[in-house]
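Handing you this structure, nothing more for now.
Shown here: the complex without one of its protein chains, the others still in place.
Our next item is chain A:
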């Protein structure tokens, strides 16, 4: 394995398909023999990033580059962007509407979870253009 590039569409507000990009990415890592702990970190981080596009943004995509050493993931959407990224990063901060909170989203833990589970994390956002979340999961063991 040298380098594998994957790309998945994410549909805003489509709770039916929500999670399918992360699920596909997770399956790819499994097939490539990544260690379970790394796969779990990747799955949690990518699911949170994907759900943020489904819940808060517009249509977007998830792009991943997998090498034997690490997985690089970008989750990109087309707006409306985040006004105050520092605030959005705080645990418990959420602008999720009531309807979505009823489904169990909106704890304000998604972005902190991505940061916690990844080895590198950066978020870039511009109103109204969109948000780009980039994180890396390094393979820890079992090479």
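The rule we apply is simple: a contact is a pair of C-beta atoms (placed from the backbone, for glycine too) under 8 Å apart; a residue touches a chain by one contact, two chains touch by 3 or more; residues count from 1.
Definition applied: contacts and distances are computed from a predicted model.
Set against the options "Alpha-L-glutamate ligase-like protein", "Fe-S oxidoreductase", "DRTGG domain-containing protein" or "ABC transporter ATP-binding protein", the UniProt name belonging to the omitted chain is "DRTGG domain-containing protein". Interface note for the absent chain: among A:4, A:87 or A:103, the touching residue is A:103.
If you put the missing chain back, the residues of chain A touching it would be 15-16, 18-19, 22-23, 26, 36-37, 40, 43-44, 47-48, 103-110, 112-113, 116.
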